[in-house]
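As you look at this complex, bear in mind that one protein chain is not there, while each of the others sits in place.
Moving on, here comes chain A:
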Amino acid sequence: MSFSNLDTLYRQVIMDHYKNPRNRGAVDGDALTVDMNNPTCGDRIQLQMKVEDGVVTDAKFDGEGCSISMSSASMMTQAIKGKQINDALTMSTMFSKMMLGEEIDTDELDFGDIAALQGVSQFPARIKCATLAWKALEKGVKEQ
């Protein structure tokens, strides 16, 4: 492997989300708020979601971390907005499978840019970075 192989991990779309994060900030008014750390590396994220009648009507994040964790959070908030909360949880399970290198059907639930993170599965040390935002989502739903 060399630097050209890094392109498997650092796809252009990932870097775009890192540099220009979508949905970064705080949700107006009451929101489901979850704080999540990755204690091994110091990455942290705060995820805020507005859930009305079982639908995620708004999702925002704030935090500090590497390009993978922050771009994943950006993509996730984009993808879950407007989705049924159960569908969002299904996506989280599918995302974990994708991180294990399994083939998943990303069309049905409209994963958007998330498919670009597929390459992370080849970098085991970075999988936790990519799943941080999704773990926050799961924790939030559980605590709701």
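Convention: a contact is a pair of C-beta atoms (placed from the backbone, for glycine too) under 8 Å apart; a residue touches a chain by one contact, two chains touch by 3 or more; residues count from 1.
Simple rule for what comes next: contacts and distances are computed from a predicted model.
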| item | value |
| --- | --- |
| Per UniProt record, name of the chain withheld from view ["Methylenetetrahydrofolate reductase", "Cysteine desulfurase", "Cell division protein FtsX" or "Simple sugar transport system permease protein"] | "Cysteine desulfurase" |
| Chain not shown: contacting residue from A:27, A:51 or A:68 | A:68 |
| Of A:9, A:94 or A:136, the residue in touch with the unshown chain | A:9 |
| Residue numbers in chain A that touch the chain omitted from display | 1-3, 5-6, 9-10, 12, 15, 19, 40-44, 64-68, 123, 125-126, 129 |
